[in-house]
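Take a look at this one; I'll ask things after.
The complex appears here minus one protein chain, its other protein chains still in place.
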Amino acid sequence: MAQGAIKKVVLAYSGGLDTSVILKWLQEEYGCEVVTFTADIGQGEELEPARAKATAAGVKEIYIDDLREEFVRDFVFPMFRANTVYEGEYLLGTSIARPLIAKRLIEIAAETGADAIAHGATGKGNDQVRFELTAYALNPEIKIIAPWREWDLLSREKLMTYAEQHGIAVEMKRDGTKSPYSMDANLLHISYEGYDLEDPWVEPGSDMWRWSVAPEQAPDQPTTIELTFAHGDLVAIDGQTMSPAALLAELNRIGGANGIGRADLVENRYVGMKSRGCYETPGGTILLKAHRAIESLTLDREAAHLKDELMPRYASLVYNGYWFTPERQMLQAAIDQTQQVVNGVVRLRLYKGNVMVVGRKSETDSLFDASIATFEEDAGAYNQADATGFIRLNALRLRVAGRKRG
Amino acid sequence: MAQGAIKKVVLAYSGGLDTSVILKWLQEEYGCEVVTFTADIGQGEELEPARAKATAAGVKEIYIDDLREEFVRDFVFPMFRANTVYEGEYLLGTSIARPLIAKRLIEIAAETGADAIAHGATGKGNDQVRFELTAYALNPEIKIIAPWREWDLLSREKLMTYAEQHGIAVEMKRDGTKSPYSMDANLLHISYEGYDLEDPWVEPGSDMWRWSVAPEQAPDQPTTIELTFAHGDLVAIDGQTMSPAALLAELNRIGGANGIGRADLVENRYVGMKSRGCYETPGGTILLKAHRAIESLTLDREAAHLKDELMPRYASLVYNGYWFTPERQMLQAAIDQTQQVVNGVVRLRLYKGNVMVVGRKSETDSLFDASIATFEEDAGAYNQADATGFIRLNALRLRVAGRKRG
Amino acid sequence: MAQGAIKKVVLAYSGGLDTSVILKWLQEEYGCEVVTFTADIGQGEELEPARAKATAAGVKEIYIDDLREEFVRDFVFPMFRANTVYEGEYLLGTSIARPLIAKRLIEIAAETGADAIAHGATGKGNDQVRFELTAYALNPEIKIIAPWREWDLLSREKLMTYAEQHGIAVEMKRDGTKSPYSMDANLLHISYEGYDLEDPWVEPGSDMWRWSVAPEQAPDQPTTIELTFAHGDLVAIDGQTMSPAALLAELNRIGGANGIGRADLVENRYVGMKSRGCYETPGGTILLKAHRAIESLTLDREAAHLKDELMPRYASLVYNGYWFTPERQMLQAAIDQTQQVVNGVVRLRLYKGNVMVVGRKSETDSLFDASIATFEEDAGAYNQADATGFIRLNALRLRVAGRKRG
Partner (left out) sequence: MAQGAIKKVVLAYSGGLDTSVILKWLQEEYGCEVVTFTADIGQGEELEPARAKATAAGVKEIYIDDLREEFVRDFVFPMFRANTVYEGEYLLGTSIARPLIAKRLIEIAAETGADAIAHGATGKGNDQVRFELTAYALNPEIKIIAPWREWDLLSREKLMTYAEQHGIAVEMKRDGTKSPYSMDANLLHISYEGYDLEDPWVEPGSDMWRWSVAPEQAPDQPTTIELTFAHGDLVAIDGQTMSPAALLAELNRIGGANGIGRADLVENRYVGMKSRGCYETPGGTILLKAHRAIESLTLDREAAHLKDELMPRYASLVYNGYWFTPERQMLQAAIDQTQQVVNGVVRLRLYKGNVMVVGRKSETDSLFDASIATFEEDAGAYNQADATGFIRLNALRLRVAGRKRG
């Protein structure tokens, strides 16, 4: 990547082994100043250790930001307005966080006068694409360093060796064990890849999962909750208004406790190969079901169908990293246009992995009219004879074809 | 419906109250001969009583056909190749059966020299449309009698009175009670509408459901099954090859026992109103999940995404009754084109309402290549440096826009 | 249409034979007061005769409105932002005017306390649908009288007889002849149906066309014009700013003089049959070509492609009369989102039926960068080596499939 000399680089830094090695490597290989950026997007880890480590590594400009509210409000919620699911299963927990982190990297680069950014995503995954597309979209002149595509530390073994040679601590996880999986977490989900997941016929060990109990271990009593929506976004749980991040955290807690939101799937990466991933998305799984339910009551049929047809495209855009693009904004405009009327309450029963919709209502925007749908005689709103003409004209082209062609 | 004198009509006849009244009403109002047609599509009712009643009502031509295999092979399976779901929730159990019944009505009309068909669907629902679009598509000259749109027996009360006046037995259901719900059943599902479902905020009584136990009542031990697919269709359960109808019946049994396949939803009818429906689709729910899983391993990414984008359209066509149409056949051709390689086995764990994919494999057609996806160094199949160019060219249009517009 | 007694009806009234008969018929059959509404949407006819006739027929409330600016600004221009063409050929000149007229009918009904509207569209065409869908969308309680679907004056012969019997003048056209075609005109187009067009193998007589010369009769010298766009809408011709209606009128004049905008086609009506129509849309034909050209310079590739994919759906919505619907508004939001950057100038050469784009530029929003696209060496903006990675990763899924399946 002949990009000319780099003077200062902003690194997406977690404080873990990989990005600690990258920090060192950047200082050594590029001989440039490194700014670290550590974001709280709800991954559930302490951030102060990252500050301490960065300081110890000689970093002078250290950014640690709490992005949880922005993450849920401006990324997760807009995505859920579209009922977004990638390939029928994946709720895009990792995908949706990357544009936010990359956007902040670019902002910090501007603030600190850095001419480059760096990230710890590998050369085989989607995250490198998501980071870099966003970065280029927001600053076309930015230089990007992706160490995993440049260095030769391509196995875990080599990485550990480098760490040891450079005095970088290889810590255990908080629970005292080192997970064999490659993981990613934020307020929307936690993901697992690699290790025994590399054989799609093999079920992962039950100790892999971290955010939810197994359905089999969930309480024997169902939990019933009511979710309130305003303009397509969740605004309250059981009548209690909370901030977006607080709402999602609470849904995660409730869902995880009831064994909700696990997914085990084979997905198609944007870079061209299939990969096996496992995900826990407790709150998102509930939110998707509830959002669909409130839409079922308030959304016009044709708008709803058009949303369903556009959704896979939207999901691919998010999965592939095209958040800050004209085409995503175009689809978002269409989606958001429909959500003004998506107001009301959904009642759900949660039980051992199940999310069951058991009621939905909307004082202001319900389009359900029992007096029309009823099997009993209605008051004139619907004239059954109209159906004859409706059917006959819809059938006309088929009848003409039948007549003409026998 | 000024259709001129009708001489003979083929009636879709269940032997129940409604179609018994229609049979009588046709004989009286139209003064025409009635041919009855009763189909076994897996609704789980004895058909011989229908024969006896028709005979008693003076019917001379009585057709009773077992259409279960044709139903699953030529209608259900092709639909599941598309992963069809209407409005995110409904598996189209009723919708998919109607074109088959209408097709058989038209065939019988031809065999018996009838000039008309009749059905017992109401003037407010989707079924009238599905029956009639199919009938017109297959015989553009057919006359159609839809008594619910013609007569004035528009309440259950009036219908019962008519039945009593004409000596038509108003039987109780087999279980000794009369369900307050309007129901429809076939090998794919059983549906419920009306009664307390007319308030979408109210949960139906737990005694409504007939095909499945509640998740709460399902066994505490999971059931694990393996489903084998060939060319996109289910061909075996736990290695045991069965006919299409037998496979679906067995999946229903297993699913129902594990509390799988209940849905409670508000849907948009083709005739223009929203309605609340509850559905039990145990086998279909398992089948959908498993089909997606085997596709995830064997289908090309872009083909899979295109299928996902076309699916909502396909689902609307089935829901609205456009099975025998050029546009459905067009979509089917696209879908079927992809299924040649959809071969392999999916392992599922069923537990209290959950269908969990825990393994998938395909000897012949897996596109999963662990050696490429691995986080460890690979043998040269994938060059991480390629990602740089991939990202940079995908970003180019965004960078140009950024440069040009600041 | 058992709609109860109607007291006052607003009639879309042209003053021609058909609507004069309808006016009389409404007074006689319905015994109700009639309000007439005559709109100037650029059809090129004097409106004052309509006032005189309505007065003579005893009408007390007469509305004559100049809707030309609203028509072009709020209906034609938004539609052209989508590059809308129905079935590859038809620029929707009639379709796009109907929602405006129906909206005004509903407004006048509210102003005059009328409980019904009436129109002169036949029972076989699209216009009845367009009028009535709009009316119902804007006032769900409105009653609608469509005389052509009610009365028995179903041939031109019977209509003339009725007119004579009721003293309604059957005037000749201004040019002293009565066109044998059914025609409709507004600022966007003039259309012809019926008569010798009913055989799609036969070319219409050359004297049918009214707005344009034949290409063969057009000037031997080309005309060059420059069209300026702002936010996707035409704002100036040859640098001269004009109102929307004035711009379209001027484009019609220029285009018609150069033999531009004739179309002869078979289209699919929403009510189910195919029909042959001929159209002259001189200004619209130029506008479409120019709008595409300015978009080609300023629109992002993926936004442009998404627009192209959505366009046929949008066109069907307009053709079918679904202007005032959530789904059209949803698509419009997506389309309009893209047009902020559609600014610049297009130079066109018009010659005997041809509209040739010969230049396009945008000071502010061009995404064209000759330094990147050039075949000569560029200054580093584009690294040719990037293409290798781009291709290799895009090919990866295909290569894996090839390897796995031979």
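Letters A, B and C name the chains as they come in the text, with residue numbers starting at 1 for each one.
Just so it is clear, contacts are C-beta pairs under 8 Å (C-beta built on N, C-alpha and C of every residue); 3 or more make two chains touch, one makes a residue touch a chain.
Quick caveat: nothing in here was measured; it's all calculated off a predicted structure.
In terms of the touch definition stated at the top, the absent chain reaches A, B, C within the entire complex.
Across the entire complex, the residue among C:T38, C:Q128, C:T228 or C:N252 in touch with the chain not shown is C:Q128.
The hidden chain makes contact, of the residues C:L47, C:A246 or C:M273, with C:M273.
By the touch definition given at the top, chain B reaches the unshown chain through residues 2, 268, 271-274, 299-300, 302-303, 305-307, 313, 322, 325-327, 329-331, 333-338, 393-397, 400. Seen from chain A, the chain kept out of the figure touches residues 300-302, 341, 364-367, 369, 372, 382-383, 385-390, 392-394, 396-397, 400-401, 403-405. Listed for chain C, the residues touching the missing chain in the whole complex are 1, 83, 87-89, 122-124, 128-129, 132-133, 136-141, 146, 148-149, 154-156, 182, 193-194, 198-203, 215-216, 222, 262, 264-269, 271-276, 292-293, 296-297, 301, 304-305, 308-309, 312-313, 316, 324-326, 347, 351-354, 356-361, 366-370, 372-377, 382, 384-385, 387-388, 390-392, 394-395, 398-403.
To be clear about the criterion, only the chains that are shown with their structure count from here on.
Relative orientation of chain A and chain C, expressed as the C-alpha superposition rotation angle, is 180° to the nearest 5. Centre-to-centre separation of chain A and chain B, using mean CA positions: 32 Å. In chain B, the residues touching two or more other chains are 301, 366-367, 369, 372, 382, 385, 387-388, 390, 392, 394, 398, 400-401, 403.
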